[in-house]
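Omission of a single protein chain aside, the complex is shown with its protein chains in their original locations.
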Amino acid sequence: MDHYSKLAGEALGRLRSANPVVHSITNYVVMNSTANVLLAMGASPIMAHATEELNDIVNIASSIVINIGTLSSQWIESMNHACRLAKVAGKPLVLDPVGSGATKFRTDTACNIVKTTVPTVVRGNASEILSLSPQGGTTRGVDSLHTMEDAFEAAKAVAAKLGTCIAVTGERDLVTDGSRSLVIANGHSFMRKVTGTGCAATVIVAAFLAVESDPVIASAAALAFFGLAGEKAAAESSGPGTFWQKTLDALYNVTPKDLEAGARITEA
Amino acid sequence: MDHYSKLAGEALGRLRSANPVVHSITNYVVMNSTANVLLAMGASPIMAHATEELNDIVNIASSIVINIGTLSSQWIESMNHACRLAKVAGKPLVLDPVGSGATKFRTDTACNIVKTTVPTVVRGNASEILSLSPQGGTTRGVDSLHTMEDAFEAAKAVAAKLGTCIAVTGERDLVTDGSRSLVIANGHSFMRKVTGTGCAATVIVAAFLAVESDPVIASAAALAFFGLAGEKAAAESSGPGTFWQKTLDALYNVTPKDLEAGARITEA
Partner (left out) sequence: MDHYSKLAGEALGRLRSANPVVHSITNYVVMNSTANVLLAMGASPIMAHATEELNDIVNIASSIVINIGTLSSQWIESMNHACRLAKVAGKPLVLDPVGSGATKFRTDTACNIVKTTVPTVVRGNASEILSLSPQGGTTRGVDSLHTMEDAFEAAKAVAAKLGTCIAVTGERDLVTDGSRSLVIANGHSFMRKVTGTGCAATVIVAAFLAVESDPVIASAAALAFFGLAGEKAAAESSGPGTFWQKTLDALYNVTPKDLEAGARITEA
């Protein structure tokens, strides 16, 4: 058991005791599945988007998730409002820039949140993260990234520029604040065959941020935990449908000791 | 087999023959799962919120569910409109005041529906139900309830004041119209680890109201049925993911005779 695995297990232990409340303004596709992820792992989900109640909700929440997967102008207003409230309340904020880079509308929305709020963590895939770079996608786009190492280097540069912690997920995951970087090697390919697994990773990061103030450690612990649950689930699954249900089971059943034993976190 | 178990089994038998249509204006998180609950148990779900079509929908429906889990001002308008139509049409109406008491916006919305419409049944957890009391949460809030018995006594008082049937769900459930009260002891702790199980209880109550005009009996039968399905599911599950799928299976497989044999309903 190495240093980071130990920290991950300890964070999961605190999470199970604290049962943190995670507030999400998220996309319609994953509301049910990410709520189930949070409940299974030992957190409590709240979904609310009306500006009339966001102040009350942010006060209750331990951390806040903004996920731009199914945008509209009204929801963007709610998201921006929640970001301001989270900032004022000093609550951890995680941005999931779903589809940023694929449409100008999403890129603009995500970049605006990053600029005005500086989230505690931004969790996305390589192309979403790269689209947030102030240089823009034209000068060094996703197409220029021929290997995962390229993507990781680019993500470190984006984190340094934006002054935030970035979690890039893929076959392997990178967590970086620009100076410190950790690679997480847990996970299973079935995760790419279920909708909302990226969004699930995001809410798990948010739950860990409620009990671990270092965003690099919190994110690495979260991704190792989720990946380990996926590994355990895949061993008992015949396809992506049963896989997801077994993943929820594993999020419930994986103990801090299991995580200490199974996390594969290394310095990048 | 006691009196109430027999009534519950008979109601389930009628429900399976009638295949009642249940219309929900509900939250985004549980639309899929509550639709699946209704289909599995032998009812037919409709989800519709546009005011333009509510009159047609309410005419088709056997009962109506209003669930305030993900509110916005436009949806509140739809909910209020559907409540009026249900009242005029004389259709059973069930309110699920999700999160009432947690934000003023939700408490106001729920209290307004209770005052203007008087739902046939209000189904919630203890704090949601208490927040509906005309005395408000300041004089006798949830924090004052040290035992489930306290919560049950408070719920009876709320039911009497509001003139409606109230179903409080938790480790045990209480159904009360203020004068008659039944306790339901079916269920399993996994139900608290899946999102929308409260909302599922609500739509099951609505389905039973389509075939049983006494709201106390309908609600008790519904909660015993759901709880029994959960018990059967838990015996075959390795965690909350598989548990929920097995619960849907059990809602499909539990027969009226099973319910007569397994319901645990007693007078409070």
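All chains are identified by letter, namely A and B, in their written order; residue positions are counted from 1 within each chain.
Quick note on the criterion: a contact is a pair of C-beta atoms (placed from the backbone, for glycine too) under 8 Å apart; a residue touches a chain by one contact, two chains touch by 3 or more.
The structure presented is a predicted model; accordingly, all values stated were derived computationally and were not measured.
Among B:Leu7, B:Met31 or B:Leu145, only B:Met31 touches the chain left out of the display. Here one chain is not drawn; of A:His23, A:His49, A:Lys91 or A:Arg106, the residue touching it is A:Arg106. The chain that is not drawn here is touched, among residues A:Val29, A:Ile60, A:Ala157 or A:Ala268, by A:Val29. The omitted chain makes contact with subunit A at the following residues, 27-30, 32-33, 69-73, 99, 102-106, 192-196, 237-242, 244-245. Although one chain is not drawn, its touching partners on subunit B can still be listed: residues 28, 31-32, 35-36, 39-40, 45-50, 52-53, 56-57, 60, 74, 244-253.
Definition applied: only the chains that are shown with their structure count from here on.
Centres computed as Cα averages put subunit A at a distance of 34 Å from subunit B.
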